[in-house]
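The other protein chains are all here in position, but one chain of the complex has been omitted.
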Amino acid sequence: MVNWARRKSLWVLHYNSGGCNGCDIEILDLLTPRYDVERLGILKEASPRHADVLLCTGPVTRQSRDRMRRIYAQIPAPKWVVVIGSCGSSGGVFQGAPSVMGGVDQLLPVDMYVPGCPARPEAIIDAMAQLMEAIA
Amino acid sequence: MTHSLETILEALQATFPALSLDTRAMLTDETVISVPGDVLTEVVGELIESFDFYHLTTITGLDTGEGLVLLYHFWNIHGLTLYVALPYTEARVPTLTELIPGVAMYEREIHEMLGVDFTGLETSAPFLLPDDWDDTLPLRKQAVESEDEV
Partner (left out) sequence: MKSDKMIIPIGPQHPLLKEPIAFTLTVEGERVMEAGMRMGYVHRGIERLAQERSYVQTIHLVERVCGICSHVHATTYCQGVEALLGLEIPPRAQYLRALLCELERIHSHLLWLGVLGKNLGLDTIFMYAWRDREIVLDIMEDLSGGRVSHAINVIGGVRSDVDEAHCDEILRQLDLLTEPLARLVGLVEHERTLKARTQNVGHLSLEQIRRYCVVGPVARASGLDVDLRRDMPKAPYTDLSFKVITHTAGDVWARTLVRMQEAVESVRLCREILAQLPDGPISVKAKRRVPPGEVVSRAEAPRGELIYYIRSDGSEKPARLKIRTPTLTTLITLPEQLREVNMADVPAVLSGVDLCIACADR
């Protein structure tokens, strides 16, 4: 019962740990009339304490590392991490840069990867839908 | 009022007769003047006061393999770049923040990436590099080459 309620209203927190902004604007696009993920119960939250899912974009820069850990710790369990875009999945074009750690899985346990540069809104919605199935 | 570049170059040569301000062209629509570091502030002051050349687009710092070079890219319809050559050790020029407050970020970045000292600039805090960065200067040639070897 709780699982049903949970998957029908996944609230997301978006954090950009060093990306170019391409995936971020596609995530913001989800909230807008054409894609409108609120009909799936997804709301973008401001505080980690209110979120269920951490949507990560961008490669993890060394400067972002500690903050990301802290944000992840602040999200109450159960929580999921969905990585949006190639940079978050593997470092993308920035692989090998000394100030970049790499993909998000270098730091946090990732539940879902959405590749793309940037990932299309349809792909992100598909990922959220699959996450909802997995939670049920 | 825009002065032609020739007027500016003549006037600068007249104001600083002891120095040879070598000029050359750079692609695209850019004139380069070599300026010794010790008269940089005066030359920039002159450009701003007399010719309204106040817009400094940015400062490029680079490592040629033989030394460091600072390129001050000014723009007023035409591009004018001041070329300042510096040695690897004791690479130092005065800061231009009194004349052009907007220059602070460009100088801080060059200080961080190439190790050039800008006398009078506040550089205690890191700018772009992460807090846990060691002391390597990322844009010096040795730094890039050692990356390739690893």
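When the chains are written out, they are named A and B in that same order, and each has its own residue count from 1.
Methods note: a residue touches a chain if its C-beta (ideal position, glycine included) is under 8 Å from a C-beta of that chain, and two chains touch if they have at least 3 such contacts.
Predicted model, so just to flag it, every value in this text is computed and none were measured.
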item	value
Candidate in contact with the missing chain, chosen from A:C20, A:V53 or A:V81	A:C20
Absent-chain contact - pick from B:A11, B:L62 or B:A85	B:L62
Footprint left on subunit A by the chain that the document does not show	15-26, 28-29, 31-34, 46, 48, 58-59, 61, 63-64, 67, 71, 92-94, 96-100, 117-118, 120
Positions on subunit B where the hidden chain makes contact	26-30, 54-58, 60-62, 71, 73, 75, 77, 79, 81, 100-106, 113, 125-130, 138-139, 143-144, 147-148
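By our rule, only the chains that are shown with their structure count from here on.
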item	value
Whole-Å separation of chain centres (CA-atom averages), subunit A against subunit B	41
Of subunit A, residues touching subunit B in the complex	61-63, 96, 98-99
Touch list for subunit B against partner subunit A, complex	129-133, 138, 147
